[in-house]
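Every protein chain except one is present and positioned as in the full complex.
After this line comes chain A, so read on.
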Amino acid sequence: MLEINAVSRSFGDFVALDNVSLHIQAGEFFTLLGPSGCGKTTLLRLIAGFDQADSGQILLDGKSLCALPPELRPVHTVFQSYALFPHMTVAENIAFPLRMAKMSKSEIAHRVAEVLDDVRLPDKANHCPDALSGGQKQRIAIARALVNRPRLLLLDEPLSALDAKLREQMQIELINLQKEVGITFVYVTHDQGEALALSHRIAVMNKGEISQIDEPSVLYSYPDNRFVADFIGQCNILDAKVVSSDAQKVSIAVAGLGELTATANPEITFNSGDSCALTLRPEKIRLAATLEAGSDEVLFSGKVHDMLYLGDVTVYIIELANGVLIEAMLANDAPGRTRLFDTGDAVQIAWRIDAGHLVP
């Protein structure tokens, strides 16, 4: 439905977007994820029409948006600062896009009441935006952007100003709202947890380029490169060199750990001698005082170097014989027991060879 074709945008010497292409399906909850300065907000502003691309095409339903000013695009934005008009009441704010579309007074009143019900704030119609809480402002901003049913809703870090509890609640509301209205959402965030929780698909961006586009579970388990592995969730990233490879398994040499076997992304060919990295999620590592390695496992001995007690889990940093540090995670599920090991304890770790994922 929305096609971004080879779009580039520079500000002076700074390249904000470098030849970016992506396709977004109708009805999708699509997220642009990346650290600040990665170009995600620039891309959003190009779609909204607040800025012009230096080159490339943006097509909505097959028609180019590039020549249209923002007011003529069937695209609405929810701003990070909410951008509610302070001199208008909640109802007047929501009525604004309908007024601009020259809708009749009775139709406007009907639609405003309807959307206020949708966001569960029917009694706030005559309040001033300044009298609302952060979460309420957010819901009004979304109601205002949705009220005249745009083809596309753009959301620019809409939850970043809310506290953690409220954020989680709003995330659930957003998912339900998107299902209900069926409008395509394009969501911008730097929060990987939020992106994983909300999206159908995520485009991870870095330095003006797209690193990977995939479903959340694929991104998490099978990152295409070090940046994605590192940016999404916690990850051990071990530098390695390819020793030999066949169709399924790659033999690699990891500094300090010797020769290991790992599974690779089937779309990427690894030739012997190539540099690569083994990515290993902390929760996929077994950890105990003594372990018996299975036939498809690799096993190492070490000691607890540092640990972080997080309540539900404890993160242990294990120092192996050659000074290599590996992060492992254990659930604190035994009642009354806060942690299993202390700093300095001798432990063993093991992981299945298909737990480690190889990236270039």
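The rule is simple: a residue touches a chain if its C-beta (ideal position, glycine included) is under 8 Å from a C-beta of that chain, and two chains touch if they have at least 3 such contacts; residues count from 1.
One rule holds in what follows: contacts and distances are computed from a predicted model.
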Chain excluded from display, named as in UniProt, from "Proton-translocating NADH-quinone oxidoreductase, chain M", "Amidohydrolase-related domain-containing protein", "GDYXXLXY domain-containing protein" or "Spermidine/putrescine transport system permease protein": "Spermidine/putrescine transport system permease protein"
Options A:L22, A:A83, A:V218 or A:L325, residue touching the unrepresented chain: A:A83
Among A:E71, A:E267 or A:D312, the residue in touch with the chain that has been omitted: A:E71
Sole contact to the chain not displayed, among A:P97, A:P223 or A:G356: A:P97
Interface residues of chain A (partner: the chain not displayed): 48-50, 69-71, 75-77, 79-81, 83, 85-87, 96-97, 100-101, 144-145, 148
